[in-house]
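A protein chain is absent from this complex, but the other protein chains hold their places.
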Amino acid sequence: MDPQVYKNIELVQFMSEVTGYKERGWRFVNLCGSSVGDQVELLCSFALDNQLENLSMLVSNGEQVPAISPLYPSAFFFENETRDLFGVQFEGTIIDFAGRFYPTSVPTPMNPTSVEAEAWGKGEEVPRG
Amino acid sequence: MADRTVIPFGPQHPVLPEPVHLDLVIEDEKVIEAIPQVGFIHRGLEKLVEKRDYKSFVYITERICGICAFGHSLGYSETIEALMAVEVPPRALFLRVIWHELSRIHSHLLWMGCLADGFGYENLFMQCWRLRERVLDIFERTTGGRVIFSAVNVGGVNHDISNEDLRGIVTILEDMKDEYQVLLKTFLLDKSVLSRLKGVGVLTKEKAVEYGVVGPFVRASGIPDDIRNFGYGGYGYLEDFEPVVSDDCDGHARCMVRAREVLQSIDIIKEMVSKIPDGEIMTKVKGSPADGSKAVSRLEQPRGESFYYAKGNGTKFLERFRIRTPTSINIPGMVFALQGCDLADVPLNILTIDPCISCTER
Partner (left out) sequence: MSAVSKSPWVLHYDASSCNGCDIEVLAALTPLYDVERFGIINTGNPKHADVFLITGSVNELQVPIIRQLYEQMLEPKVVVACGICACTGGVFKECYNTLGGVDVAIPVDVYAPGCAVRPETIIDAVVAGLGVLEEKSALLKKGELVSPEMPPLPSAADKMVQGERVSDTWKNNIAAAGEAPLASVAATSSTEEQ
């Protein structure tokens, strides 16, 4: 089983932590969101051999998150994905699709404050279009 | 400067079994930029955790992708076991490894066939798929399904395989091995295969590290990255594990790595069958994941490392389940590897990373 290492950090520390991983030669693994109340919790994972560490931080609606894709190019996929599913805004993504990466029929379906997502959860007709 | 043209590639394209769209910005015959457009298969499965309890969601995870079906249900189960601290009986761990390695054989043979089809070697395609049917027969006999088998659940496995059947599997694989050697020889030595794949889609070691690619893609660039190496789950019982690596960094190297992994998987299955203990196959799991509990786990799938993350909220429905599939991290690598290649090599470049789009988009 993988080690379960979670570091709770503030958003302002994010970039310096990521730079640290980059300098120590760690590999970018994952970036994803999940909802905590009205906020989105970002989880960013890095690995080196059998070590695996996860950074987690809370992002409020409308808050800008610095993009890590200038450091880890493959992160552009995940930044665009998180933007489309959670509505988290990233600043400086290298290939920015500006919210058109996953053209979902419901805008930001996983955002905790999304009206459509709430309707979907209750089993009501999802307002489309 | 030559004129720039944009060539749309996909979503429907003869070499693509699945829809993905690429805008290829080309100058003369050289690709200078490839921009992916995904979302054609996005269904929103991760959000279904809110509607299915954690035990029945395992059947949804299998339907994330029909090729990696077993791997995803295994990865999900391992994550929930980590979340709830469930101890899995050893026999179940062994059976999981056996099925997982069989899936790897079937997935690699499928890919080798698709690759052969991609460069127009129809005969080789048919031979690979003919051989693959033997593995599917094993699946059908042991689980009842050909591609989606509902064999794993949280706490263990749903079906047992009798020791007699296990020995039968080894006999079938031994038979297969002889026929497979002929295919292997073609893939490794045939002139037409070599001339089509050698030097195509080079991704150097440094670039592979920079883009963080995984699976056979990175192993073909000389980096021995393989989650099986860490001995998680049933892989801890293996005597010795050595990842298959190639230093050539091109399309042929990726083909070679996968071709050799088939033989390696056969050896792993043989070793597991010779060591498998008797006993229970399922631990009863009671209760729900605690509020705020988190778990991550990684698994080496046929296409590379996949990453799972689950978060509980005290009910039997998970708060969040996330899958980072191997293709989603390989696509950025592929996009960068496509820069500077010939237009005619684009389909092969895409095929050699073995993209699995429905995994990626869920």
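Order of writing sets the chain letters: A and B. Residues in each chain are counted from 1.
Note that in this section contacts are C-beta pairs under 8 Å (C-beta built on N, C-alpha and C of every residue); 3 or more make two chains touch, one makes a residue touch a chain.
It should be emphasised that the depicted structure is a prediction, and the values quoted were computed from it without experimental measurement.
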List the displayed chains that the omitted chain touches in the full complex.
A, B
Touching the absent chain in the whole complex: find that residue among B:Phe9, B:Tyr180 or B:Phe307.
B:Phe9
Which listed residue, B:Ile41, B:Val170 or B:Leu263, touches the chain dropped from view?
B:Ile41
It is residues of subunit A that touch the chain not shown, namely 95-98, 100, 103-106, 109, 116-117, 120, 126, 128-129
Listed in rising order, the subunit B residues that touch the chain left out are 4-14, 17-19, 23, 25, 33, 35, 37, 39-45, 47-48, 51, 59-60, 63-67, 69, 110, 113, 125-126, 129-130, 133, 136, 145-148, 356, 358
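Note that only the chains that are shown with their structure count from here on.
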Of subunit A, residues touching subunit B in the complex:
1-2, 4, 6, 27-30, 32, 34-35, 43, 45, 47, 49-50, 52, 54, 72-78, 81, 95, 101-104, 109-110, 117, 120-121
Could you list, by residue number, the parts of subunit B that touch subunit A in their complex?
35, 38-39, 42, 44, 46-47, 50-51, 78, 82, 209-213, 229-230, 232-233, 294-298, 305, 307, 309, 311, 319-320, 322, 324, 328-329, 331-333, 336, 361
